[in-house]
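The next block holds one structure in the form of structure tokens; read it before the comments.
A single protein chain has been omitted; all remaining protein chains appear in their positions.
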């Protein structure tokens, strides 16, 4: 559990990148969003923001990718900052034991999604974000939050990806109408869906993602975005629910709070120590980045950053 | 996140005990095991084993209680020590999103229980423990493990409780036969059930439980029971699956790996810092100790021991 | 099992009507379609079209009501007439064991609805009806079919009811998008939904409904709408799936193929003997007409028309 020196860590990241390319087991890119289906899976990048302010990086850490579900962490952070604990009357805090877009549990639980990181739950959070705001204003809020957290104004939405989802995202549309039928969506489903598709379509690099996550790790240099108590709770949710029905496995293998996206991104938090952005677009059977998860596991083994000792 | 001095902590534990008695919201004792149904819910004890070897305690920390599902941590530790990762071919590592004794997911997942802490999973672990052993030998192994971990030979099985469950535990019998029908139980269901009912009927005090958990917190004075890598993984499982379908909520509120039992016990691990035994027999809606969970939350707030920063 | 003479039957229908008013146990009108929520539940009408061409009636047999799901029988009849057995590749023929608008089984069965009489299945049938047609043409086809079967041009769509559902039918919208996400909806969900809401909003009287059902009973005077083999199969589907998760109970109590609608209508078929239209808008716990079901049961007892001997 002694911490590796940054120099060693930089070397480790280079070796990890080579190892992953040598393994050549990239998984498959998500094919349900046409714009994402064309991406070459054989890519990998990693960036580590350390407590002392250093940023280590390796591979394609400067390549932009679609953060997709990782955006759910930031939209939830906005809502927690704005209305706090009230959000839990509309969405639960339990792992779902189900796929990210399952509609099953939603029926059993009368329209209250299991947690804010499955799609139904994220739609409710987005819907809350729209209270008293237009979609444009709500998007500006999420984007502003991320830019402030990363201290980087050059973070944007890829409109082609948003449009691609808007055209094909029938399962999300089904979830939105279903939530509405239970009275757990307050805005026009098309507004909520449009806002949701757009914040999922935010593009970032590994470096930007690692910077944006520093506040979650409560790093000394990070901008203060949320109270420490809220940060802890957000990390707890990432630990138990951050990877859909692969969350238990990720906690078991890696031991750090994290959130994945179907674009192949991964934001991993080592509380007090580091914020890590990883990207590799090939996915495993649960829809999480295959090589990204492996990289997180190796990093945890090397650094001893597991929160479990 | 600075650590409280032991003297302050001792005071805090006393105050916590008074507060809990003053609140007078004890929950209901488990009524499906007749021997446990008669216990007065208005009881509370807590013991904290610290890294420096000190043991702080308050309330009824010396009162024996039935550890029930907390025993699943120790039987899993025995199996991990003996056969290691092979056990995961028979049982998963994902939160269940379901009650502790649900049979639903077992059908959907073809007889491979979701995780080792729901009853079906614990039956599989117990069944593995019986490989090459009689029930007496397997029980001796679990009990021996706990006594060694606690460095205390005075830990016993309450045979009246074991007999009470053997008579009334029809749902566990159903689970055992169901596992057998999928070929995921190798021994006579009655052997596996008998062994399971007996290790659940182990009696401990909060002090004994805190001592027995020190190895999980990897405390300097603790006997070495498992490799650090296995400890981390056991803690990860406790974090994501330790409280049935209330696991996400516990992680959110407390932020430490823990395991509850329907006897009202709670073993909470602060990696590197402390092992905590709590007991209050009144349960909440998920079957976890109502005041025990509150005590764990208050303790986490006071000490800053959440693993999430 | 000897058949009652028409004179006796006419007397029976009058007595039945009085009895039902005397019982004063009307159930509750459907409240999820605002236009239907305002109807007084204390109403009852019945019309019996006999094999000899006679039409017996009692109570409010001439009052128009919204046929709602009864329209599913006629839209399915259109599709069976047009493409025949091919429809079964898109929808099953098994009772659902679930509510009429459940989305649960749809997920388990990968987007192939259990049967054509639950909402998801009826949407697929409507979608098939739209192949090579505009919504206007498809609606004209269903309406034309019903008018031809009833030999009555005065059957219309209540546009206020259709509009009321279009505004509030979020669960049906969810089902449509969900089907689309599995590729089991070929048209724009809004087209399919619009067509569906409109054919459900057809208004008929008990007399018109009894006349429209004569072909299903294969009565000598009825217009030939489908081959006898197809009629038998349509009746079989009405028997096993005609009342959602109350179908088994209806078969048990009444013993005749029938289809209910949430408007309180009921079309009951006594093969070779009679076609019966019943209306009473108060519903039971399964969403079927409470007094309508009772009337069908009493009629079966009086006439011996149960198909089960």
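Note that the chains take the letters A, B and C in the order they are written out, and that residue 1 is the start of every chain.
FYI, contacts are C-beta pairs under 8 Å (C-beta built on N, C-alpha and C of every residue); 3 or more make two chains touch, one makes a residue touch a chain.
Note that the structure is a prediction, hence the values are computed from the model and not measured.
K.L.:
Of the chains you can see, which ones touch the chain that is left out?
P.N.:
Those shown chains that the absent chain touches are B, C.
K.L.:
Looking at the whole complex, which of C:208, C:247 or C:260 touches the chain that is not displayed?
P.N.:
Here the residue in touch with the unshown chain is C:247.
K.L.:
If the hidden chain were put back, which of C:231, C:258 or C:294 would touch it?
P.N.:
Reading the full complex, the residue touching the unseen chain is C:231.
K.L.:
Which residue among C:72, C:112 or C:218 touches the omitted chain?
P.N.:
Checking each option in C:72, C:112 or C:218, the one touching the absent chain turns out to be C:218.
K.L.:
Just one of B:171, B:186 or B:230 touches the chain that is missing; which is it?
P.N.:
B:171
K.L.:
Touching the hidden chain in the full complex, which residues of subunit B are there? Just list them.
P.N.:
So the residues of subunit B touching the missing chain come out as 102-104, 107-108, 170-171, 173-178, 180-181, 189.
K.L.:
Going by the touch rule given at the top, which residues of subunit C touch the chain that is not shown?
P.N.:
Looking at subunit C, the ones touching the missing chain are residues 1, 92-98, 105, 114-115, 217-218, 228, 231-233, 235-237, 239-241, 245-249, 251-252, 255, 257, 271-272, 306-309.
Just so we're on the same page, only the chains that are shown with their structure count from here on.
K.L.:
Please compute the C-alpha centroid of subunit A, do the same for subunit C, then give the distance between them in whole Å.
P.N.:
48
K.L.:
Rounded to the nearest whole Å, what is the centre-to-centre distance of subunit B and subunit C, using the mean of the C-alpha atoms as each centre?
P.N.:
A distance of 55 Å separates the two centres.
K.L.:
Distance between subunit A and subunit B based on Cα centroids, please, to the nearest Å.
P.N.:
So the centre of subunit A lies 32 Å away from the centre of subunit B.
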